[in-house]
Structures are given as structure tokens and as C-alpha cells.
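Missing here is one protein chain; the remaining ones are kept as they sit in the complex.
Chain IDs A, B and C follow the sequence of writing; residue 1 opens each chain.
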Amino acid sequence: MEWALFLTFALLAGAAAVGMVLQRSPIYSALCLILTFFAQAGLYVLLHAQLIAFVHIIVYAGAIMVLFLFVIMLLDLRPEDHPPVRFGQAGMLLGLILAALLLAELALGIGPRIILGSQGSYDLETLRMLGNTQAVGRILFREYLVPFELTSLILLTAMIGAMVLAKRRPE
Amino acid sequence: MLVEYLPILLFIAAAALFAGGSILLSSLAGPWRPFAEKLEPYECGMAPVGMARERFSVKFYLVAMLFIIFDIEIIFLFPWAVIFKELGWFGFFEMGGFVLVLVLGLAYVWRKGGLEWDEPERAAVDGESRTVPTEQRAGTGFR
Amino acid sequence: MVPLWAYLLLSGFLFIVGVVGVATRRNALIIFMSIELMLNAVNLTFVAFSRFLHSLDGHVFVFFVMTVAAAEVVVGLAIIIALFRNMETVNVDEIHLLKG
Partner (left out) sequence: MMGFLLAAVFKIALVMGLVLLAVAYLTLLERKVIGDIQVRFGPSRVGPFGLLQPIADGIKLLFKEDIVPTNADRFIFIFAPAVSFIPALIVFAVIPFGPSFVITDINVGLLYVFAVGSLGVYGIVLAGWASNSKYSLLGGLRSAAQMVSYELSLGLSVLGVVMMTGSLSLVDIVEAQGGNWYGIFPKWNVIPQFLGFVIFMISSNAELNRAPFDLPEAETELVAGFHTEYSSMKFAMFFLAEYANMIAVSALATTLFLGGWQGPLLPPVVWFLLKVFGFIFLFIWVRATLPRFRYDQLMGFGWKVLLPLALANVMFTAAAILILA
């Protein structure tokens, strides 16, 4: 059962991601990416990360992709004429090298000598007792206090930056 | 634990089936007698002028951008609210600082006129253009 | 139970697709979306490792990654819009600002 769900979500995510890169029309690319995000949320639930799953949908599907759609509509982008993916360029070589590196790394991870660090204390039983949201919240607001406060500065910077960029009129 | 989420999948499937089924059914049941004028987009009976997908005001984009920032704030607030009682005053000041920084950002955007939709133009139409300082009007003009 | 390597394989695949998108597409918006895809592939490994190491730090990191991704999208799209206003294109081949 779990395998069936995993394979469904994984295939959906993979296919939609490929579709995103291959689509000529930016709107369809965006829709494919949204589909990937949904499949990924399903995977998060399979991994017992319910809080992350729904936060993921709220942030990515509910906010970020809406902004992407707005911008695509704002700029009135038409489908591109030339084939979207052109192989045999410098980018291709770079991609191949990166892919090879990543696969090598994965092989290391998948292999029999898989190196897992020390086990933490949050197994499924503990999580069920504490509640997923409560447990994550406790760590986020106690141990990660400083990164959390710094996050607000990142957001502030983004707000000011976008405001300045968006408001500047072309000469 | 995961089994609680299966009904949601079932519900999505059922809703999709209903939506798809009824749309399909109506396209089979209804008549289909198209002609060029019928298929034109509605423009009060006149022949449509130009394409609809023209560019529109950057305002929409600014709103979506501010929305993302505050949406992130809300997703931090949810887990905080759940365990707020055990965090106590520590949690209060922790989140107070976070919210304060974002409120400062909101105040900045407000001051810069990012929250005005189309105030200056409207004021000009109403004949109150003299009450709107020129620099403010220049600052909020969008193209 | 689905083992860790299955998740790692999937997330590696998604990441590579993102890299291919960034390397081959010329539309700045689609490059941006590919970057989002790569960030999400990383998020998936974070959560998968969290699950198999019985730890929750990965979940917290996902929160921070999402924040950074959101900030990046906001500023990045603002830059794209500003560029588009000046140059009427989002094709990165046609934008040679730094070449003067």
C-alpha cells in the first residue's frame, strides 16, 4: 500500500517536473510545477511530516505559484517558437557533469555501506504522542531561536527590495 | 496514523469524478451549433478589439508579493500558536520581535505608497488634484 | 516500508531535472521555476533523512528553506519585471546588462 502510494506520487512528481522543463508555454510550465508540488506534499505525508506537507502546499502552491502566474500574465508571455530544450551546448556538458556527480553521490548513499548519523529521539511513537506540529514547534522556537529571528530580516529585506524594484519607473 | 489521510484522497477523487462527469455529460447533452460570432468573446455586442491578454498594472504583482511575505509569517505563527502556552513570555517576546520586524516592513511599504491602489488618479478625476502633493503622485504612478 | 534510497533517488532525479531546466531554458521565468524545483528536491531529502534518522531538525530546515525561497522569488521576480520594463524580453540570451 505504501509502495503503491509512493510510486504514484513519485511518478507524478517526476513526470510533471519533466513536463515543466519541456513545455513551451510558461503557463503550462507553471501548472506542471504546481502538480509536482502536490505530489511532493503527498510524499511528505507518507514521510509522516504532516505539518510540512500542508505548509508546503500553502507556501508553494498557494502563494509562490500564484505570484508566478501573476507575473506570467502581467508580462503576457507567449509560448516560445523554438524548441524549448536545445541540447548539444555548453549547458548540456555542465548538466551531464552535475548529473554524474549527483548519481555518484546517490550510489554512495544507496550502497550497502550507507552512512546514517546517530539516531535522534523522535521515532514514530514519540511523534504520535507529542503531535507533529507541537514537536516541530518546540524545536523551531527553542533551539533555532536565532535563525528564526534572522528569518524576519530576510523577509524584511525581500519586502523592501521588491518594493524599490517594482516602484522604479523606466526613464 | 497515515490511514487518516486516505479519506482525503478518496474525497478528492470523488469530487474530481463529479466535476469531470457533469462537465462531460453536459457537453454530450447540450446542442452544438457554433458560428463565428457566437464564439467571439463578449464585449457588449461589439466586435472585440485586440487580444485580451494585455499587460495590466504592476499593482497586482505588488499585492501578490506582499502576500507571500505575510503568508510565510503566518506559517511560522501556526506552530507557535499551538505550543504558545508552554513557551510563555519567552515565546511572546520571541514572536513579538519577529512580528515587529515585519510590521516595520509593512509600514515602509505603506509610506512608500505601495498600499494605495489608484488614489492619485481618482483624486485628479474628482477635481481634488491640488490636495495631492506632486511628489506623492509621481511616486505612486504606475506604468 | 519505502526505504530511504527510493526517496533519495526521486529527489536526485528532481534535482537533475531542475539543473537541466536552468541550463537549457532561456526564459528567465522558467529558469526560476527550475530553481524552485531544485530547492524542493533538497527539501525532500531533508524530510526523508529526518524520517529515517528519527530527528526533526530536517523539518525545521525545510521551514527556513521555504522562507529563503519565498524571499528569493519575490526579489527575483521583481528584478525580472524591472528588466522586462526596460528591455521588453525575459529571454536571458538577449539580456546583456553587464556587457554594457
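To be clear about the criterion, a residue touches a chain if its C-beta (ideal position, glycine included) is under 8 Å from a C-beta of that chain, and two chains touch if they have at least 3 such contacts.
Please read all numbers here as calculations on a predicted model, not as lab measurements.
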Exercise. Out of all the chains shown, which come into contact with the hidden one?
Worked result: A, B
For this session: Out of A:Leu69, A:Leu102, A:Leu150 or A:Val164, point to the residue that touches the absent chain in the complete complex.
Result: A:Leu69
Problem set entry | Contact footprint on subunit B, counting only the chain that is left out | 3-8, 10-12, 14-16, 18-20, 22-23, 25-27, 29-34, 36, 38-44, 48, 51-53, 56, 59-60, 63-64, 66-67, 70-71, 74, 77-78, 81-85, 88-89, 91-92, 95-96, 99, 103, 106, 110, 115-119, 122
Exercise. Considering the entire assembly, which residues of subunit A contact the chain that has been omitted?
Worked result: 27, 31, 34, 50-51, 54-55, 57-58, 61-63, 66, 69-70, 73, 131-133
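Everything below uses one rule, namely that only the chains that are shown with their structure count from here on.
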For this session: Find the geometric centre of each of subunit A and subunit B from their Cα atoms only, then give the gap between the two centres in Å, rounded to an integer.
Result: 21
Exercise. Distance from the CA centroid of subunit B to that of subunit C, rounded to the nearest Å?
Worked result: 23
Problem set entry | Where subunit A touches two or more other chains at once, by residue number | 2, 46, 48, 51, 55, 59, 63-64, 67, 71, 74-75, 136, 140, 151, 155, 158-159, 162, 166, 170
For this session: Any chance you could list the residues of subunit C touching two or more other chains?
Result: 63, 66-67, 70-71, 73-74, 77-78, 81, 85
For this session: Give every residue of subunit A touching subunit C within the complex, in rising order.
Result: 2-3, 6, 10, 13-14, 17-18, 20-21, 26, 29-30, 33, 36-37, 40, 43-44, 46-49, 51-52, 55-56, 59-60, 63-64, 67-68, 71-72, 74-75, 77, 80, 84-87, 89, 91-92, 94-95, 98-99, 102-103, 105-106, 109-110, 114, 116-123, 126, 135-136, 139-140, 143-144, 147, 151, 154-155, 157-159, 161-162, 165-166, 168, 170
Exercise. Can you list the residues on subunit B that touch subunit C in the complex?
Worked result: 58, 61, 65, 68-69, 71-72, 75-76, 143
Problem set entry | Residue ranges of subunit C in contact with subunit A within the complex | 1-2, 4-10, 12-21, 23-27, 29-30, 32-34, 36-37, 40, 43-44, 47-48, 50-57, 59-60, 62-64, 66-75, 77-82, 84-86, 90
